[in-house]
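Would you mind keeping the following structure in view while I ask a few things?
Excluded from the complex is one protein chain; the other protein chains are retained at their positions.
Think of it as A and B in the order they're written, each chain with its own count starting at 1.
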Amino acid sequence: MSDNPRSESVVSVRDLWRTYRRPRTSLFGPRPEVHALRGVSFDVARGSRFGIVGESGSGKSTLVRLLAGLDRPSAGEISFDGRRIDTLPERRLGFLRSRLQVVFQDPMGSLDPRMRVRDIISEPLGRQPGRFERVRELLEAVDLPADAGRRYPHQFSGGQRQRISIARALAPRPGVLVADEPVSALDVLVRAQILDLLADLVERYALTMVFVSHDLAVVRHVCDTVAVMRQGEIVEQGPVRDVYGEPRHPYTRELIAAAPSLSAALSGPEEG
Amino acid sequence: MARTVNLVAGAVLVGLVVLVALVSFAWTPHDPLLVDASLRLSGPTAEYVLGTDRFGRDVASQLMVGARTTLYVGVVAVGIAALAGTPLGIVAGMRGGWLDELIMRVNDLVLAFPALLLAIMLGAVYGASTLTAMVAIGVATVPSFARVARAGTLQVMSTEYVLAARAGGRSRAWIAGRHVLPNISGLVLVQSSVSFAIAVLAEAALSFLGFGTAPPTPSWGRMLQESQELLAVEPRLALIPGAAIALAVLGFNLLGDGLRDRFDPRLEVRR
């Protein structure tokens, strides 16, 4: 189904650059520049689960912001459903808001502590009539009790908060879900549950998912396509089984070798 | 432990001032303005618990009505500062760029200008009154609110829930009203309490200098001023309003500290 991604790509990124200017370190020298992204290109096929793997400083968070139209690239193009989004001002990105949503990493920081859960979830819906009906549906979809809507974020555990965050992202019925390290702040047991939930939802609502993580094992479990990022560049991309099975780039090999593996550790040579 | 002590002590002191001011509307032991030469400089007695001043007016009654002036000045001055400073800070923090730069530089300018000098200038032009004192203190306090609000706004704007709201297509105004304002309200409240203390002190100083509340309206600062000629003879007349000012300032500062601890984000994380 992803044989011909070009014709059916939802998100298309071409030679994307993002350069930040740091505050001056000396009075007269030039302001130092940081290249967060250096010529990134990829296509996300409709219905695919596209993984972006990278360590800290790889530029993956910057990429998420650009995809969601929360920041502008320094150079390059981003298209969503064939429409350029990098050139539009934020107030004209309405169409993107309802079709692409983001689940953020920090289940504490991504929910306003002073808002009730139902107001958080219905936030992307504005004053639409029937929005609370939709909230009920969403709470059910993410396996939260119906009375959760009346409560505040701090009354929930980390995993439940991430469910709230997912419900909010699904509220406007987006076609694309961008998940930015959605499980890295969570416990192992909870992590597995949230990943299962995401997999279910992607299937049930026929979503395209862009899944950003530092964790190779998680990306391998969730995605069908993967791009490996290092220092603002994509060093390797392709179907998950190819990249993990026969990594071509030395950095990919290093990443795979460094990831601790239970089966390898248990089947390794007996120690003295 | 110490956190709640501050809050409670501050609330009690402030509550006392408010209570006294409220009671003074309905009842004072004597008419605070009634001059009775026969009673000049009487020491504390059962009838005049804090004694009388050099015109024979009851000090206790003056003190009670003076609390009114103090609170009135504080509320209006802090109100002006909060209502102008908070939105300015939010706008600066949310918009950034040249607007931020402009607002903050004007802020610095106002901050560099002493409130007392501003009050004296206003008083010279419009005639010294409680109003000019309040406006001067208020305007001079705007920058503190703008700074606090801007710092809080920057912090809130960097959170993921604001990113999520933007990704959800919410407008700047919505984000300001629903996310920024509620989350910086604690900071603004703390600032209000601290500024209130400064306003009380400034009003007292201005009245003392003769640029604040005009006679005959009783004010703690004016009581202090009127007492100075008799300082050697009757120190009681300076000590009483002085103590009232000190306690009120202490109360608002303690309340501010207590509230600050209460709204400390590090504590909020814990359940």
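Simple rule for what comes next: a contact is a pair of C-beta atoms (placed from the backbone, for glycine too) under 8 Å apart; a residue touches a chain by one contact, two chains touch by 3 or more.
As a working rule, contacts and distances are computed from a predicted model.
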Per UniProt, what's the omitted chain called: "Putative iron-regulated membrane protein", "Protein-disulfide isomerase", "ABC transporter ATP-binding protein" or "Calcineurin-like phosphoesterase domain-containing protein"?
-> "ABC transporter ATP-binding protein"
Which of the visible chains would the unseen chain be in contact with across the whole complex?
-> A
Looking at A:Asp15, A:Glu33 or A:Glu55, which makes contact with the chain not pictured?
-> A:Glu55
Out of A:Ile120, A:Leu216, A:Met229 or A:Val243, only one touches the absent chain, namely A:Leu216
Which residue, A:Asp15, A:Glu33, A:Asp143 or A:Asp187, contacts the hidden chain when the whole complex is considered?
-> A:Asp187
Where the unshown chain meets chain A, residue by residue = 55-56, 158, 187-192, 195-196, 214-218, 220-221, 254-255, 257-266, 268, 271
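Please note the rule applied: only the chains that are shown with their structure count from here on.
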Under the touch definition given earlier, write down the residues of chain A that touch chain B in their complex.
-> 65, 68-70, 90-91, 93-94, 97-98, 100-102, 104-106, 108-115, 120, 123-124, 126, 154, 165, 168-169, 171-172
Contacting residues of chain B [partner chain A, same complex] | 159-161, 163-171, 178-179, 182-183, 268-269, 271
